[in-house]
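All protein chains but one are shown in place.
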Amino acid sequence: MAIDTNLAEEVAELEVHARAAARDVLASGAEGAERAHAWSEPMARAFAELGTRGLWVPADCGGDDDLVAAVVAVEAFATGDAGGLLGADRPGPAAGVLRVLPDRGRARALAEAALDGGTMLATALIDAVDDVAAGFRVPWAPGVEVPHALVVAATDGVAVVDGGGLAAEPASASALWASGGVALQVVDGDAIARHPLDADDALVARAVPRLWAGAVLCGVGQAAVDYAVAYGRERIVFGLPVLGHQANAFDVAWATATLEAARTGLRAAACHLAAGRAADGGWLATLAWLEARDAGLRATDLGVQMLGGHGYIHDHPAQRWYREARMLVLLFGGADAALDDLADRALDAPDPLVA
Amino acid sequence: MAIDTNLAEEVAELEVHARAAARDVLASGAEGAERAHAWSEPMARAFAELGTRGLWVPADCGGDDDLVAAVVAVEAFATGDAGGLLGADRPGPAAGVLRVLPDRGRARALAEAALDGGTMLATALIDAVDDVAAGFRVPWAPGVEVPHALVVAATDGVAVVDGGGLAAEPASASALWASGGVALQVVDGDAIARHPLDADDALVARAVPRLWAGAVLCGVGQAAVDYAVAYGRERIVFGLPVLGHQANAFDVAWATATLEAARTGLRAAACHLAAGRAADGGWLATLAWLEARDAGLRATDLGVQMLGGHGYIHDHPAQRWYREARMLVLLFGGADAALDDLADRALDAPDPLVA
Amino acid sequence: MELELDRSTREAIETIRGLGREHLRPLGMEADRLERPIPPDHEFFQMLVRAGYMERGPRSLDAAGGLDDAAAGDGRRTGRAVRNVLVSEEGAYWDRGALVTLPGPGLGGPPVASMGTPEQKARFLGMFATRERPLWAAFAMTEPGAGSDVARIQTRAREDGDEWVLTGQKMFSSNSARAAWVVVWATVDPDAGRNGHRAFVVERGTPGFEVLRVEHKMGVRAYETASFALDDCRVPAANLLGGEAYYAGRANRGFGGAMATFNATRPVVAVHAVGIARAAHDHARDFVRDEVPSHAARRRRRALERLADIRRGIEIGRLLCVHAAALVDAGTPNGREAATAKMYAPPIARRAIETAADILGEVGVLRDRYLEKLVRDVKMLDIGEGTQQVQRRIVARHVIGSDIVR
Partner (left out) sequence: MELELDRSTREAIETIRGLGREHLRPLGMEADRLERPIPPDHEFFQMLVRAGYMERGPRSLDAAGGLDDAAAGDGRRTGRAVRNVLVSEEGAYWDRGALVTLPGPGLGGPPVASMGTPEQKARFLGMFATRERPLWAAFAMTEPGAGSDVARIQTRAREDGDEWVLTGQKMFSSNSARAAWVVVWATVDPDAGRNGHRAFVVERGTPGFEVLRVEHKMGVRAYETASFALDDCRVPAANLLGGEAYYAGRANRGFGGAMATFNATRPVVAVHAVGIARAAHDHARDFVRDEVPSHAARRRRRALERLADIRRGIEIGRLLCVHAAALVDAGTPNGREAATAKMYAPPIARRAIETAADILGEVGVLRDRYLEKLVRDVKMLDIGEGTQQVQRRIVARHVIGSDIVR
């Protein structure tokens, strides 16, 4: 027992490798992948070779069960290209449901199917698990093929919905196209399984998607800041580099700080969840998700602004990050579901470091 | 009929005179007035000589009925000293009720009593006019003597409450002491009169206090920025004046812009109300009040920050403005009542300049 | 102070509203989807010109200041600058990209109106008093190496007998590939900084004027944003804006002319952001009214508060733009106020639209391209016509002093 936020050595190494893959392979392929609506083969291979998908998966489902490493890795990949991650990083967001699904045999089967890559899990957040039957909509299902199964995280439980016969329709996203670009309209929610859960466990199923999307937002935001820094060190305006002007430099400092704040919160939440502290981790993941939303929006706005008009045109990736962040913040119930989950707990929220 | 936001010539002149009185008399007396819990005689005289109190009062109550001029003047005075204004500027916030009170004879009597200066009107905002009987609390009643009458603005009407026999108790304010510093606990709300009103008129009674307090916030914020500018032009840090550092200069620019935004909104709202456009004016006054709250908080925080440690000690007025702003934002229902009023109207709010 | 719409302003707003509903929005959506500007030979433009739109409305001859000064505000009716702000907001509400394609002098108009000789005004603005064919003009300051720092432009102007020879490159110039003429800012001496600035009217077809490319923008795609080269491009001396006399007076006259132009156009560009935000608001308001079920009381209430928050930015932002324009109508300097409006409205509008997206949520936003398009469109307004940073610098120099703020 200790309080120590330093990453374990092997996780720090993983971050270095994932960052390298992001820089060397994903970043250069990102623009093409957006046009092609899919990652190129080298991008998919670079991602797969690091073998990070199993990090999300509980041990009893055959996974490596290391949420901190999973969050670190997905952020690192996202600095290269976020567009294809929703498709590639399976089960990713769905892993929350896998952690708490009472039927462990089903959890294992779902996880194995996802890890095989032949199928995937889409994740939806809805209010009440009984509402599954009323139908719902899952945006950005990656890949055109309809998923094997959808997992659904409600405030009071989880459900698994049969993917067979679901209608896929084109989505109108402005970003994340490399994950496919279709939406699934679930009309009558044919639930294979429906499990009520206590509030803490139900929150875990909702918290993991927030960790995932929050980490992607941090990666996208960091990419935008890094690019703006490189540009702003060279480009001269009013006789100085853009970032030699103090107001710009300070904006970069603040954007960096808020990304760091979100990142620190997400990793700590992952640490709590990994240690089985459902209430602590679910609460903090939801707070950190809101922080990541704000940080990602700010950083990607800065990423355009520091380039001026050049940031607004397709010659530079700044516009892509701006678009991506504004789609990512809407994922998994966006702010609304998070605010609801937090307000429900605000009077007796956990505070693990206060003792 | 026209759209023209330029101030009438006589109002612009009034602003110049009020600013001069603020600079020459109120500002220098402010610190002493805070300690004395009252304006000095010269301060009270300088205020009275400009004769702006009647501007708030409807013509049929014997007033000059010029809300735009009233808002302009109170902001100008507040740049000198906000502390005593709540006591001096009678009926000020209470004028909203005077405008809509169906019993015009009573309105006239109340206004005359307030203008005489021998008594005053306190103003409270409550939810429903029938709740008067349940008791409520009025902070910062100016002067130790118990007011003649309280006017109450609810979402559905207005009431007048007898001031006789009310219990006054010391308040624990951290600012605005020059207005007295007691609170009135109205235990059983002995209503002299209680009038239901339609939503638009009821909002007028709530909007005028927001104009008043919003204008005071703008004045306090502007004073803080002006002082910081004077200081920051002279004080050298890292080889340049404080405001030669771009990030500081840009923060001043933004603080100035948000004050200007709030000011413009408040004046426009006063213009609508003065022209009898209750719905337009009430809605905009409430929006502008929220803007003024944010602008006042930002500007007075900046006012301390630009002085560094010197801003935090009583050698400089920056700390007083910081405290005052943080009390002013709580007046008249603060953000909560405003958000409620706005949300109630959000689906079909007026938009007078859009046609 | 008066805030009641007069009949003629109201009619002008309603006219652009009809146009917007029927044409600007569908054309803007189509251009966004096709990722290319509305072509200049589109039938829409012919229709507009026949109906007289090139004389009135946003970006028209009238908006540029017209051929006379009769329409300035006199306190009894709405002034031309204020009216143009309100009409421009309405245009941007329907589609800011399509609005900018409206034929007329556009941003080229104000410098000609404010700096031009009577002959130049008659020649270059007068041509828009036609119902024959659509015409555009353009304004070109930005260069590959000089964005915010306009004093740093490198395009050279060299006098050669009765002509000026222009050499350089311009970019991010709206409508310049289709323009009948472009106001080009150049320098007679790069080492002289702003002192060397001169403005020229370069007419379409002048040898040496070559369009390099039309930019692929993230948003506001309906209008073309183009780069062009000036390669020993010879313009007659008569095309030096204001004539030699204009620059012979005090220093920085050319640069000052550009700045004065910005003071006139910034409230209009700023209010475009307000218009876009209002479009997002109305979209979100309809969503709340029609699709957030009343049994979802908490979400509905939160959405209503968010709608109010969006409206706050819209209404206050608009008032700042109106006020900056009202000063123009009153003949009062408005440098600080124009910069304030342009500083304030775009970022507030962007956040308002992001809030609208939060109201709709992923399902609502993804159903059509509309709101996500607005998110992309609005960002342009914090960059074009002077970035956020440029505006802050201007305001800071006014408030703090140009001796302290460099």
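The first chain written gets the first letter, and so on, giving A, B and C; residue counts start at 1 in each chain.
Everything below uses one rule, namely that a residue touches a chain if its C-beta (ideal position, glycine included) is under 8 Å from a C-beta of that chain, and two chains touch if they have at least 3 such contacts.
Only a predicted model underlies this, so the values are computations on that prediction, with no experimental measurement involved.
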Option from A:Val97, A:Val161, A:Ala175 or A:Leu339 whose C-beta touches the chain left out: A:Leu339
Given A:Ala113, A:Leu284, A:Leu297 or A:Ala318, the one touching the chain that is not displayed: A:Leu284
Touch residues of chain A, complete complex, unshown partner: 1-8, 11, 68, 225, 229, 232-233, 241, 243-244, 246, 249-250, 252-254, 256-258, 260-262, 264-265, 267-268, 271-272, 275, 284, 287-288, 290-291, 339, 342-347, 349, 351-355
For chain B, residues in touch with the removed chain: 137, 139-140, 171-174, 183, 236-239, 245, 247-248, 297, 301, 304-305, 308-309, 311-315, 319, 322-323, 326-327, 329-331, 333-336, 339-340
Residue numbers in chain C that touch the chain omitted from display: 298, 301-302, 305
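One rule holds for everything that comes next: only the chains that are shown with their structure count from here on.
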Between chain B and chain C, centroid-to-centroid distance (C-alpha), Å: 37
Rounded Å distance, chain A centre to chain B centre (Cα mean): 46
Centre-of-Cα separation between chain C and chain A, whole angstrom: 38
Shared-contact residues (touching 2 or more other chains) in chain A: 245, 247
Shared-contact residues (touching 2 or more other chains) in chain C: 389, 392, 406
